[in-house]
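Could you have a look at this structure, given as structure tokens, before my questions?
Omission of a single protein chain aside, the complex is shown with its protein chains in their original locations.
Presenting subunit A:
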Amino acid sequence: MTENSAGPGVPEDGRGTPLVSLRGVNKHFGALHVLQDIDLDIAQGEVVVLIGPSGSGKSTLCRTINRLETIDSGTIEVDGRPLPAEGRELARLRAQVGMVFQSFNLFAHKTVLQNVVLAQVKVGRVPKAEAEKTARELLERVGVGAQADKFPAQLSGGQQQRVAIARALAMNPKVMLFDEPTSALDPEMVNEVLEVMRSLAARGMTMVVVTHEMGFARSAANRVLFMADGRIVEQNTPEAFFTAPRSDRAKDFLSKILHH
């Protein structure tokens, strides 16, 4: 993992080009206009948390950044280069954009270790011994080193998700996308995953996180984006957003999820 000397940056400081940049992004699912004129810059080392009601387009937005979802119009740039069309170029870019899914999606026919080794060897052309060493280090780091030789189905949800994070990290990504990483977990396992994500953020990883974990947003995010009906309605520092939301949609949303 490379140390980010600049520290978590905010985009407004104008230092260098943003790592991820979306301009005028639109997407439809049939009649549903799921992303509407999205503009977004994410700086190197920044942790951006996307929150909002379900169906607001936050997962879709997250998935457009590595083109798991195509867009109808607009541009998306990662590290200054526009997302390539389907093909070898896109595959190369995807290797640099880590993704963690709600349902883990570990390869069910491979052991935990093989899950972390596979893409390193087949995509990154890393020698097998070296890939295994990296894999064991990463598994150790996310606290599942002892499970290396088990199959995913033998692990708890929290363990599986931590393996999935290790698998994505093994490709040495420039940015990590988290699509509701704790939503499929039993409550007692949420924290072990969030802890791993917090430590990643602390090491300067650039992260886009779609989540319903407001505690994580408060403690780890540099910026909170609030989405509703396919638009970014409001964005601010977590402190400002949670204590004094400006828009009615955000106020309404927060009143429903905080203070039970």
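By definition in this document, a contact is a pair of C-beta atoms (placed from the backbone, for glycine too) under 8 Å apart; a residue touches a chain by one contact, two chains touch by 3 or more; residues count from 1.
The rule is short, and it goes like this: contacts and distances are computed from a predicted model.
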There's a gap in the complex where one chain should be. From "Peptide/nickel transport system substrate-binding protein", "Amino acid ABC transporter permease", "FeS assembly protein SufD" or "Glycolate oxidase iron-sulfur subunit", what does UniProt name that chain? "Amino acid ABC transporter permease"
Residue of A:Leu118, A:Ala240 or A:Leu254 in touch with the missing chain, whole complex considered: A:Leu118
Taking the full complex into account, find the residue in A:Lys27, A:Arg167 or A:Arg249 that is in contact with the omitted chain. A:Arg167
Chain not shown: contacting residue from A:Ala108, A:Ala146, A:Ala202 or A:Ile257: A:Ala108
Touch assignment to the omitted chain, from A:Ala95, A:Ala240 or A:Leu254, lands on A:Ala95
Contact with the hidden chain only, please: which subunit A residues? 66, 68, 86-88, 91-99, 101, 103, 105-109, 118-119, 122-124, 151, 153-154, 164, 167-168, 171
